[in-house]
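Supplied in structure tokens, the structure appears directly below.
For this depiction, one protein chain was excluded, whereas all remaining protein chains were kept in their positions.
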Amino acid sequence: MQAFAKAFWKAPITAKFGVLAITVYVLTAVFAPLLAPYGQFQVVGSQYLPWSAAHPLGTDNLGRDMLSRIIFGARNTVSIALIATILTFLLGTVTGFIAATLGGWADQVLSRLVDSLMAIPTLIFGLMLLTVFGTSIPVLICVIALLESTRVYRLARAVAMNIVVMDYVEAARLRGEGLWWIMTREVLPNALSPLAAEFGLRFCFVFLFISALSFLGLGIQPPTADWGSMVRENATLISFGDPTPLIPAGAIALLTVAVNFVVDWFLYHTSGLKD
Amino acid sequence: MRQILTLVAQRLALGLLILFIVSIIIAFVVELLPGDTCQALMGQSATPETVQACRAELGLNRSAPLRYLDWITGMLTGDMGSSLANGRPISDLLGTRLGNTFFLAGLAAAIAVPLAITLGVAAALYRDSLFDRGVNVATLTSISFPEFFVAYILIYLLAVQAGWFPGISNVSGGDVGFGDRVYRTLLPALTLTLVVTAHMMRMTRAAIINLMASPYIEMARLKGIRRRRIIVKHALPNALSPIINVVAINLAYLIVGVVVVEVVFVYPGLGQLLVDSVSKRDMPVIQAGSMIFAAVYVLLNLTADVLSIVTNPRLLHRR
Partner (left out) sequence: MSDSRDDLLLDIRGLRIEARTGETWSEIVKGVDVQLGRQEVLGLIGESGAGKSTIGLAAMGYARDGCRISGGTILFDGVDLTAASIEQRRRLRGVKIAYVAQSAAAAFNPAQTLDEQVCEAAVQHGVMSRARAQAKARELYEKLQLPEPGSFGRRFPHQVSGGQLQRAMTAMAMVCEPDMIVFDEPTTALDVTTQIEVLAAIRNAIDEEDTAALYITHDLAVVAQIADRIKVLRYGETVEEGTADQILADPQQEYTRQLVNIRKVAGEPHETEPDTLSLEASGVTAAYGGAHGPRVLHDVALRVPRGTTVAVVGESGSGKSTLARVMTGLLPPIAGEIKLTGEPLPPALKQRSREQLRRLQMIYQMPDVSINPRQKIDEIVGRPLTFYFGVRGAERREQVEKLLAQVELGPDVADRLPGELSGGMKQRIGIARALAAEPEVIICDEVTSALDQVVADDVLRLLLRIQAETNTSYVFITHDLATVRAIADSVAVMYQGEVVEAGATQDVLTDPQTDYTKLLLSSVPVMKTGWLDELLAERERRRARGEKVMTSSGN
């Protein structure tokens, strides 16, 4: 803990900004019901009211308070993205490690499967699958996990491959250790750094992916407050010179930037390389 | 020489195999629907006639292998069946739109690739300078922005406020000259450029930094060779392979970015058609469109691999 605090002190301004921003988002998501002046589904007036004291960001296309919906959006979008990322990560890391540790035909089969899945662009594949299976939240999370885990598989496998050729892994094999032991006690502790960085990056991609899907109407469905859908619903305001739809879009961008800054600093700090 | 040809042939064969597997996935993804496919697609309120038309169109009355064969030969010959939503032949629908999408992607690539490579190389050579650090923060920010955010900002600033460009890219309809077309496509192309350039620049920079750390670069320095010559004669020839890789990966990424941008600007391209069809659950169009996107993606990756093989000095000159 002390080491972390000391490192943080020396961190560049971008990283400090990143950590601050992430903290704000997390707090907003957790305390949303307390912070928002109105409910996310509550109609409070006529549509597209301009910014005022009662409604600091005006109202949306159905007359709901924008500010409240943005605050609830933090909770909805971020938590779904987080769950999807965790699932993605578990799936990708376990399969990647198995492929690297077992090698041979297990590696071949898994890698060919992943290559095929990766051959179709994620957004297109996502659109196709969501058309077929519908867009309920569990389906959304599973589809994203399946598609994004391929990238994590590639990284986890590459990292594990580098570790598996080390003599200490061979020593464990010669001892007679089983697959589970080698993966968790020999490989995993040496893979933590790159995996942690990848988790951050993957969150960004998942988050942007969900937002893109919602923007296209295939992600989180209304009336749930979600930033991507909110941009779509209120897009007409832009042509009237009202920048309000930029705010939920900006909220997406800000969180992603913050996470990227922190991951960048983390990579710099752990690799000892200046990049 | 023979070694190169063998490797290239192997890679091509692998590419074809992947295309084949992809086509099977796309052709049969519809089968994954629980219950009766067409009933599920058309919804509860569909008339029996619509469901019948759907069944006929999707060929569900025939066996699976035959269905696939019909579909794939259709794709290859240009007869891709008809849309479920409006009954028009799909090849008609795709025709101009495909050209439009390529135009947009091409315009964006033409701006992005030279810009990104120049910036990336410069940042790597002047590592840790103010320029490098500034570019690093800028690109990190840029890759974090969703495409629609960049798109709407550009529309807001350049179309609505300043009035320099049209907010909606109306490029269909007869006499749109080339220059005029570029003008109308500029804003969406700019959006794509901003995001793709950032990714490409970062990867190029990383590749060049990696290269500059090679021992033979240090050896050239110890021979007292001028820095400029080291970069041009020693670094760049070896940088060709990694940079080509970077460009190809990002061009593939461009294909996906096109979809969102077309929706925002209401640009009449393949991406927008796909999204529309998705909301209508127009499966034949979705399948055809997805297949085209996937094929282009696979071909780009294939080209990258082949070019990478062909520019490898160790393979060019046999032992």
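A and B are the chain letters, set down in written order, and residue numbers restart from 1 in every chain.
Everything that follows uses one rule, which is that a residue touches a chain if its C-beta (ideal position, glycine included) is under 8 Å from a C-beta of that chain, and two chains touch if they have at least 3 such contacts.
The model shown is predicted, which means the values in this text are computed figures rather than measured ones.
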Considering the entire assembly, which residues of chain A contact the chain that has been omitted? 166-168, 170-171, 173-177, 185-186, 189-190, 272
Would you write out the residues of chain B that touch the absent chain, in ascending order? 214-216, 218-226, 229, 233-234, 237-238, 313-314, 317-319
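Everything below uses one rule, namely that only the chains that are shown with their structure count from here on.
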Touching residues of chain A toward chain B in the complex: what are they? 14, 115-116, 119-125, 127-133, 204, 208, 211-212, 215-218, 228, 231, 235, 238-241, 243, 245-246, 249-250, 252-253, 256-257, 259-261, 264, 274-275
Chain A contact footprint on chain B (complex, rising order): 18-19, 21-22, 25-26, 29-30, 32-33, 127-128, 136-137, 140-141, 143-149, 152-153, 155-156, 160-161, 167, 206, 209, 252, 255-256, 259-260, 263-264, 274-275, 278-279, 281, 283, 286-287, 289-290, 293-294, 297-298, 301
